[in-house]
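The complex appears here without one of its protein chains, the remainder shown in place.
Note that the chains take the letters A and B in the order they are written out, and that residue 1 is the start of every chain.
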Amino acid sequence: MDKRGRFCFVQVANLKNIKMDKTEPSPFVQVRERKESMLGHVLKNKLNVLLRSKSLIFWTLIFPIIMSTFFKLALSNIATAEEFDPVKIAVIQNVALDNEQNLKTVIGELSTENENQVFETTYIDNEEKAKEMLKNDDISGYIIMDENGKADVRVKDNGIQQTIIKYVIDEYYQTASAATQIINFNPQVIYDGTIQLLEESKEYVKDKTGNNLDYCVNYYYTAIAMACIYGGLFGLEAVKETEANLSKRAARVSVAPVHKLKMLFANVTAGFIIQYIEILILLAYIVFVLKGNLTNNVPWILLLSLAGSFAGTTFGLFIGISNKKDENTKVGMLIAITMVCSFFAGMMGAPQMKYQMEKLIPVVKYNPVSLITDGFHALYSYITLDMYFEKLISVIIFSIIMIALSYIFIRRKKYDSI
Amino acid sequence: MEKIIEVENLTKSYGKFKALDNLSLYVEKGRIFGLLGPNGSGKSTTINCLLSLLNYEKGTIKLFGKELTPESYDIKAKIGVVFQDVAVFEELTVYENINYFCGLYIKDKATREKYVEDAIKLTGLEEFKKFRPKQLSGGLLRRLNIACGIAHKPELIFLDEPTVAVDPQSRNAILEGIKELNKNGATIVYTTHYMEEVEQLCNRIVIIDKGKMIAAGTKEELKQSISMGEKITIELSENANVVLEQVKKLQDVIEAKQEDNTLFITYKKGEEHLEKLINFMKENSIKYLKIFSELPSLNDVFLELTGKELRDN
Partner (left out) sequence: MTVFKNYFKIVARYKWLILLYTGICIGISILNMSSGGNAPEQFMENKPNIAIINNDEETVLIKGFTQYITEKSEIVELENNEEKIQDALFYREVDYVLYIPENYTQDFINKKEPQIEIKKTAEGSAQYTQMMVNKYIKLADIYNRAGMNEQKIVDSIKSDLEKQVDIVIENESNTKSMAIPSLYYNFANYSFLAISIYIIAIVMSVFNNQMIKKKNSICKMPYKKISNQLFLGNVILILGVWVVYVLISLILCKEAMLTMNGLLLMLNSFIFIITAASIGFLVSSLVKNKDAISGIVNVVALGLSFISGCFAPQQWLNSTVLTVAKFFPSYWYIKANTEIIELTSYGFEDIKSILTSISIIFGFGVLYVFIIGIINKIKLHKK
């Protein structure tokens, strides 16, 4: 009796290759035939192997997690970076300035240490010292009143700090001008409170934008997309099993009565499954540990991640099948191409760069990492799902192209040397 | 006798280097066929060409009377291969490995389970079923490699140098296992550069060197084919140099060599060489401690045919 308590006819039969007649049930057989499909057998096996390949799983999983953590750490400041540090300026203390009491007061108010502090002001009497401070970057700019009562702002750079200085001073003069004009036109305004409006800040626009992307979340999207394409490593693993010059096991497979395509299909599927599970883990990490708000549309995110994982696995399949180089080179190609794609998806650099690149060379937005990233982004910022579906379908088309190209290469391969 | 393998004029080059040069051979069903040759002579290349893994320029190869193509699943199902390199999954246990590879041939689970157990028993791996390849010694690893290749009870088995770098115990186990497989009806093609194994196992042998067939036949035929008939080794107690010269002049002596006080004398074919030598010693009052005679080995065959030794080439 074997383990399962069935009486195996086989044990009784002669070991010398007597073919069991499977169509005729023998009287003493209770054997229920448990045939296993080849696909299922290979698939189960490869899944087993992959799950036990600790280092492969670990490194493909850990890398996107670390990257996402880096993003969070590095960029969590951005939202609060709106609270600028006060701009360091110097004001030349001269007679002309004293004549403009209002301006002096305004600057003084803006320099008081409170939460609305705009300037950190140093009052100096001579211009030379101010020039020195400017040169040494101790200040972003200095203000000097000329004899005509006009203010000059001297700066070195042309950036945000300087823009703020200009804005404030402009605002002062413009408001003063407006006040003068309005009082001249209708002195009543002083009494009926209209003039007060000059001091208020009112919003005259209604923001209809809907969701605007949190800076950091965009990088998460690129991280997820990159991780998807990195799944190409699993595609490469699948090819290893069938290409005799990549692994010795594949030589065994070549002499076995198994169709190569079936082998590939089973191995690729196993890789794809593992890859998708890893992406799910990554998503969970970003949402629950890093508290990134990816979207409210959970099913669509899962769907796009599925398509993305598939794109990555088939991409690896293509790289593995399309040439006869050794494993190191193939992995290198995968990494290099993923890197380029991630660049075009906006991972390396300020987001503006991505858009400028796309305007320069429109075709780059069709690389798989960009497609996936944009798909996530569309989910977030669009009200309808049109753009999302456009990206999703593009990703699927990419996968189909990869499969088609791989098929062309799969034609019986014999080698000149193993 | 039915010819299970027929090769004619097989030629294969790696670039400018000719690995196989018009090689022809055949293997009969039910036999253990040995492909013997030094390192780099083209043994593995031959096997790989036979299995349709390598391209070749010229020649015909027939297995089971048909040409082997990648789609010949019916033929492939009857073949088992044990490659020179160990080809198993590091992540799976011994049992799982054998089960996987057997599963590429045997779909029925019950049959497969049985076969796997048989393979484990045949290769003596019962105690190691749950071990991973990393935990196995070189010899055990080779046994696993073999088990994976033969578990599905193929009719034709190729073994490409299965005992390289294997401890003697494992080697014996492997050789016994191969004999067992043959007894159960499998035809075996065995390549190696160890002549002792060929001597032990093979019915028919082909010796190759530099891609060319040097000799073919059974052990006896091969040994008969060379001029050497016998080799006598005699260990003298003294004065070997002097005796050497005398011995060289004896009848039927092809060659005589000396190492310290021992003489190695090679004789042509003939009768009673040993007796005659003993008489000669007696007549000349030459004292000796040991004397024995042996028939030529395959190494001698090879040596005579090519002028080289089989091993350490």
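By definition in this document, a residue touches a chain if its C-beta (ideal position, glycine included) is under 8 Å from a C-beta of that chain, and two chains touch if they have at least 3 such contacts.
Owing to the predicted nature of the structure, the values given are computational and were not obtained by experimental measurement.
Engineer: What shown chains come into contact with the chain that's not displayed?
Structural biologist: Within the full complex, the chain left out of view touches A.
Engineer: Based on the whole complex, identify which of A:110, A:266, A:333 or A:402 touches the chain you can't see.
Structural biologist: A:333
Engineer: Check each of A:102, A:181 or A:296 against the chain that is not shown and name the one that touches it.
Structural biologist: Result: among the candidates, A:181 touches the missing chain.
Engineer: List the chain A residues touching the unshown chain?
Structural biologist: 53, 55-56, 58-60, 62-63, 66-67, 70-71, 73-78, 81, 131, 134-135, 137, 150-160, 162-163, 166-167, 169-171, 173-174, 176-178, 181-182, 185-186, 188-189, 194-195, 197-198, 201-210, 212-215, 233, 327-329, 331-336, 339-340, 343, 347-353, 355-360, 365, 374, 377-378, 381-384, 386-387
As a convention for this text, only the chains that are shown with their structure count from here on.
Engineer: Express in whole angstrom the distance between the two chain centres, defined as the mean CA positions of chain A and chain B.
Structural biologist: 59
Engineer: For chain B, which residues are in contact with chain A within the complex?
Structural biologist: For chain B paired with chain A, touching residues are 14, 48, 51-55, 70, 73-74, 76-77, 79, 81, 83, 85-89, 91-92, 96, 100-101, 103-105, 107-111, 113-114, 118, 148-149, 153, 155, 184-185.
Engineer: Which chain A residues qualify as touching chain B in the complex?
Structural biologist: Against chain B, chain A makes touches at 2, 6, 8, 10-11, 15-17, 20, 22, 31, 33-38, 41-42, 45, 48-49, 52-53, 244, 247-249, 251-260, 412, 414-418.
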